[in-house]
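The structure under discussion appears below in the form of structure tokens.
The complex appears here without one of its protein chains, the remainder shown in place.
In this document, chain identifiers A and B correspond to the written order of the chains, with residue numbering beginning at 1 in each.
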């Protein structure tokens, strides 16, 4: 395994484009090192991107959104004074991953590019409408987060392409997001099911809604119909029932050591109700 | 196989070492620097026995490569005491019998110290969640949580 620590994204991209065998980018390393240790993936080329300037920065964008550098960690997100006020669901989703120790290294972009179906931060980023910026041999492009995972362990990034930053849109007035997952313990588990919802309201009435589910399909599922079910209504019992049915119908899970099809499908509905209530309360002004 | 030369600080002391890019910081601490206080319980970030601080940030040293330590300031359990004066957490862990076998103790001390530096007045729930990544199989955590809470109270009074 060769280790590189380039000083620019262009250099990193060129290294990746020219590399033979398995290439991995190293930010927090909380997936890369586990795979290395478990003999699942031993990269031939490992490109550490943390020395590139700006990769640790959390900055306001001109339109009032947020830009997170590719090496920004979960701990840095949680400690940021303003980010969690705008996007509590995204910050909490990231914070659920692993231990305090893992939070010190793990990054949401790593979580996304590792392409696990159960990645906690991904449904929250999808619901928020986040966009991943990449550069590669053919130049820079922006990809909506939901279009990044292609299947377990696979992304739509091309050879030589490297993620540079994540952009969260402006929160805007009367909006709220939330994420919950189900795990058997209280910490340290991989999500059996995850659910994120991002809402805006006018008074009591929902004006926009985005919902995504994790760990119920090969990639995170965007539940587009959530908007149809919720927009123009209050979050009353009928809306919650519709949302539950929608969540269950959107699942295409597998039976595995962490959960059954039946349990995942049922719990997706439970989480959808609970998450919607939190997001709704936040949109109406409840403090995160 | 070519090795990389790395310069870092461990517990305030300058260190240099050569390491294979596949070696973790934990491997380096234990096998190259002779600091065996950090333990390998899993090698995959699930048990916390290898906890150290890197530039003040709590991490699992098994989830960081040795080559990534270049220019970093590493803190391990060997650096917690000030000469012969134990850190208050170390004293309380002995007093409370907050350890049985002691294999998880170095990691828990590092993690708890990191918590108290960030939050001098944690609730029981905050202590439990902060330490959720530090597995202990002997104690049921009871005496560990009590020791951390009491240390926090004592350090608040002292300051």
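Assume a contact is a pair of C-beta atoms (placed from the backbone, for glycine too) under 8 Å apart; a residue touches a chain by one contact, two chains touch by 3 or more.
Here is the rule we go by: contacts and distances are computed from a predicted model.
Per the UniProt record, the absent chain's protein name among "Anti-sigma factor", "Multisubunit sodium/proton antiporter, MrpA subunit", "Xanthine dehydrogenase family protein molybdopterin-binding subunit" or "Aromatic ring-hydroxylating dioxygenase subunit alpha" is "Xanthine dehydrogenase family protein molybdopterin-binding subunit". Note that the undisplayed chain, when the full complex is considered, contacts A, B.
Of the listed residues B:25, B:132 or B:152, the one in contact with the hidden chain in the full complex is B:132. Taking the complete complex into account, A:182 is the one of A:25, A:182 or A:280 that touches the chain left out. As for the chain not pictured, it touches chain B at residues 20, 22-23, 27, 30-31, 35-44, 46-47, 49, 76-78, 80-81, 86, 89-90, 93-97, 99-106, 109, 125, 127-129, 131-146. Contact between chain A and the unshown chain involves residues 38-39, 182, 184-190, 257-260, 262-263, 266-267, 270.
Going forward, only the chains that are shown with their structure count from here on.
The distance from the centre of chain A to the centre of chain B, with each centre set as the mean of the Cα atoms, comes to 29 Å. Of all residues in chain A, those touching chain B in their complex are 1-3, 5, 26, 28-30, 33-34, 36-38, 42, 46, 48, 50, 75, 98-102, 104-105, 186-188. Against chain A, the residues of chain B that register as touching in their complex are 4, 21-22, 24, 43-46, 48, 51, 54, 57-60, 62-65, 67-68, 111, 114-115, 129-134.
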